[in-house]
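For this depiction, one protein chain was excluded, whereas all remaining protein chains were kept in their positions.
When the chains are written out, they are named A and B in that same order, and each has its own residue count from 1.
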Amino acid sequence: MYALIIDDSRAMRRILSKIVMPLGLEVVEAENGQDGLDRLEEMEPPEVILVDWNMPVMNGLDFVKTVRADGRYANQKIMMVTTETEPAQMVRALMAGVDEFAMKPFTADVLVEKMKLIGVRLPNPVSSNE
Amino acid sequence: MDLKQRNKWLLYLNTHSWQDHLFWAGREIEREQMIVDVPTMDQIISNVFDEMLCMPTSPSDSGLECSVVGRIVASIRITGAMEKLIVVEAPMATASLIGETMFDAEHDTLPEEEIRDAVGEIVNMIGGNVKGMCEGESTLSLPCVSVENSELSIPDGGEQTIVNVAGSPILVRWHDMPVATV
Partner (left out) sequence: MSVATLTPEAINYVCTTVRARSAIELDVSKSYLIEARLAPVAKDNGFDSINDLIQALRGQRQLKLESQLVEAMTTNETSFFRDQHPFETLRKTLFSEIKTRNAASKSLNIWSAACSTGQEIYSIAMHLREHFADLASWKVQLVGTDLSDDVLKRAAEARFSQIEVNRGLPASMLVKHFQRNGLHWELKPEVRNMARFMKLNLIERWPPLPVMDIVFLRNVLIYFCPETKRAILEKVRRVMAPNAVLFLGAAETTMGLDAGFERVQSDNSVYYRLK
């Protein structure tokens, strides 16, 4: 089981990996939407995709639309993790088919809770509450 | 959200005419130009460093040395309903510290490329939060990061704040009008 992390910033990919890996998921990284699509073609579907919005080559919104248009990924869990924080942008992402939306900056709790919210299976689900 | 729920959502959105809502929200914002003051910017900076990176921030009373050479300068542009340029200037020591925290790296082991990436992501987060304050439609550019060795010179007409991040200063400045050169 793995998480596909798509973000053009290596620093951000590292931060996301540091949160996801202790939960028992492996991590595959991609640096833009197109790169993410290439990774998906090569591998089994991931447990969850964490995708940024603003990226060169192909942005996260176009990535989500492309993935959702492909019947193989109808039930793929996708969470957008982005600096876009306007309600209008959130609506746009939800309409494109993301399951959840986390705003940067975030804390580890935020991501863990939101992954649980959309039913991501976590081999080591630490309680984020206590 | 499964497909059924998602479709329910689309139905909700279609019947509740989001477009109208956004249109009127946009109108209102046009009337009162969004002001980003220093306390607001300090709060955004604190959210990034204190909350996310667990790097404590405090107001800086010493300022940023004008003769600092080897600064990482990261800028990002907001265009559309809001027109702003946001610049983060970090002396190499601060930038390294931020990079080491984000990459979870040992002291003095991080290549400059990674440090630049880290500061770029900082300005990206700050820019995104500023853009989010305005409901009208705006676009955020990709961050532009460089290493500057010239003396620090602040263009006129902008605002700035200097904050200590884990004891090391960074300067954040923002300008209402887009400027041609950084």
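The rule is short, and it goes like this: contacts are C-beta pairs under 8 Å (C-beta built on N, C-alpha and C of every residue); 3 or more make two chains touch, one makes a residue touch a chain.
The structure presented is a predicted model; accordingly, all values stated were derived computationally and were not measured.
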| item | value |
| --- | --- |
| Of A:1, A:58 or A:91, the one touching the omitted chain in the full complex | A:91 |
| Missing-partner contacts on chain B, residue numbers | 1, 9, 12, 40, 43-44, 47, 51, 129, 132-133, 135 |
| Chain A, residues in touch with the chain not shown (by the definition above) | 85-87, 90-91, 93-94, 98, 100-103, 105-107, 109-110, 113, 116-117, 129-130 |
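The criterion applied here is as follows: only the chains that are shown with their structure count from here on.
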| item | value |
| --- | --- |
| Chain centre separation in whole Å, for chain B relative to chain A (CA means) | 22 |
| Touching residues on chain A, where the partner in the complex is chain B | 8-12, 14-15, 18, 54-56, 74-75, 82-88, 91, 94-95, 97, 99-100, 103-107, 118 |
| Chain B - residues contacting chain A, complex | 1-3, 6, 9-10, 13, 18, 22, 25, 47-48, 51-53, 99, 102-104, 114, 117-118, 120-121, 124-125, 127-129, 131-132, 134-135, 137, 140, 142 |
